[in-house]
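Every protein chain of the complex appears in place save one, which is left out.
A and B are the chain letters, set down in written order, and residue numbers restart from 1 in every chain.
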Amino acid sequence: MALLTYLDAIRLAMLEEMQRDPRVFVLGQDVGAYGGAFRVTAGFLETFGEGRVIDTPISESAIVGAAIGAALMGMRPIAEMQFIDFISLAFDQLVNYAAKSRYRWGAGVPIVVRGPCGGGVHGGPYHSQNPESYFMNVPGLKIVAPATPTDAKGLMTSAIRDPDPVLYLEHKFLYRRVKEDVPDGEVLVPIGKARIARPGSHLSIVSYAAMLHVALEAAEAAAAEGIDVEVLDLRTLLPLDEEAILTTAAKTGKVIVLHEATRTGGPGGEIVALIAEGAFESLDAPVVRLAPPDTPVPYAPPLEEYFLPNAQSVGKAIRALYDY
Amino acid sequence: MRRLGRVPYADALDLQARLVAERQSGAIPDTLLLLEHEPVLTLGRNARRENVLIPEPALRERGIAVFETGRGGDVTYHGPGQVVGYPIVELPPGRRDVHRYVRDLEEVMIRACADLGVVAGRIPGLTGAWVGHQKVGAIGVRIARWVTSHGFALNVSPDLSPFDLIVPCGIRDKGVTSLERLLGGPVPVDRVLPRLADHFAAVFERQAQDAPVAPLGGAR
Partner (left out) sequence: MTDVIMPQMGESIAEGTVTKWMKAVGDTVERDEPLFEISTDKVDAEIPAPASGILTEIRVQPGTTVSINTVVAVIGAAAAASAAPPAPAPQPPSPVVPAPPAAAPPAPNPAVPTAAPVSAPAAAPVAPPPAPAAPRPPAPATLPARPTPPALAAPALVPAPVAPAAVPAPPPIAPPAAQAAPVVPPPPAPPAARDDARPQADMSVDELRQTRSSPVVRRIAAEHNVDLNAVTGTGISGRVTKQDILTHLEGRTASAPPAADVPAPAALGATAVAPAVPVVAPYRPGERVEIIPMSPIRKRTAEHMVLSKRISAHVSTVWEVDMTRVDHLRQKYRQAYQERSNVKLTYLPFIVKATIDALKAIPVLNSSVEGESIVFKKDIHMGLAVALDWGLIVPVVRNAEEKNLLGIAKAVNDLAERARTKKLKVDEVQGGTFTITNPGVFGSLFGTPIINQPQVAILGIGTIEKRPVVRDDAIAIRSMAYLSLTFDHRIVDGSDADRFMAHVKKGLQEFDENAL
């Protein structure tokens, strides 16, 4: 067991895989000499050399395109988007090449595209986004979003070993704020499986990434009022763990879907639809979505605070849903 | 400040209601009414009927009226010889604390007693001005948008026997006394009124000005 931050866990997973498998290499802006904008790849250049830790030009489409090419040649690249916000520049490569390659040519593209997402750090509109929605509608991709160090390590390892493209969303707010004991050695968390972070009986909150911790905080506060909240950590967004979602919905009959991506077109709609289709007869109340309003992430701190869901706003929703 | 002499309770209630509205709209300045009442038992919002120990018809036979009021507190008696003060003041933002207001009214009565040689004080948890375990001054207040009405009553030289008919303020085991009884001799109300006025002004940091006595009752 080692006490690791979320960031350490990601670094350690990559390190261990690069040691285990010589095909694994890292590329991205400032990942080599600088060690990564957030220091995730600190020490990698020294350990693995220029051949496996590549500082790239500022061109996300080149980064992902090169990774796809390398993967088609048998390598296992981990491509970093310095801020996941910039993934929009690599959209075509990901969606039209990486995602469809196996379907179109029978050739899998085992790349991991990883980058820091999320707000709460006064980063403003271009450094705080959550892009999962754009990619959930792309068959052929997988998307993971861990909330804890153990899941961060386990999902990175699974992502690297996956034979198909995986989008790995690491939430920057959690980098150094979340620490936990992570088992030594190989940690494998399966892609596509959610986890009950807190069992409960009165209502459920389905969430992931930084909002998972907000959900847990609100659940603790609600417990003091006698409301027993179950919290489901999705961990993977594509494919969604439909069984886990329906199980918790059927158990409590009252569900809040909480995410940091903005409301309209966010992952919540998909989850609510699944529940309506699959757990309708068990519902004791309408399913509620909690998400920030449809605006770019504000820069001014008071506005960003207003924008993001927090334990108080979640608490209000919990009480309202409980009373329904 | 207005000295009203002896006033029936109902008239005083009407007057206060009018003055509160006028004070709220700013038509009049802070006003202190000083008066005495015809014999009456009044019941506050928290009053319990069992604290009136004899039935109403018997009370009326003795010439004592009974009133239910909108002030706080339980039951008490007012009568000639007891000076009643009704401050109709708007508590300024720095003084918007009902506990403080009540304590200030106690202070006014305590200081007035001191002037006459009676050492009165407070009992924690029991509102009023106390000498030992006997109450010499009572308080019951109403507040609407921080404008006060009702107020305090100091037993100068009233007939204390009607107090035996009630459990004053719902407090059992504690007696009621008056300045006259404590000093062992008659105390004219007119001696006490100016003391109360002066101390009120001091405690509430004002200057008292006598206002002409407005006619009571009737439409005005």
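Here is the rule we use: contacts are C-beta pairs under 8 Å (C-beta built on N, C-alpha and C of every residue); 3 or more make two chains touch, one makes a residue touch a chain.
Keep in mind the model is a prediction, meaning the values are calculated, not measured.
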item: Contact list for the unshown chain, restricted to visible chains; value: A, B
item: Candidate in contact with the missing chain, chosen from B:L59, B:V89, B:V108 or B:I139; value: B:I139
item: Contacting the left-out chain in the complete assembly, out of A:Y34, A:Y126 or A:F280; value: A:F280
item: Interface with the undisplayed chain - residues on subunit B; value: 44-46, 48-49, 70-73, 96-102, 127, 139-145
item: Absent chain, residues of subunit A that touch it; value: 201-202, 225-228, 253, 263, 272, 280-294, 305-306, 309-310, 312-313, 316-317, 319-324
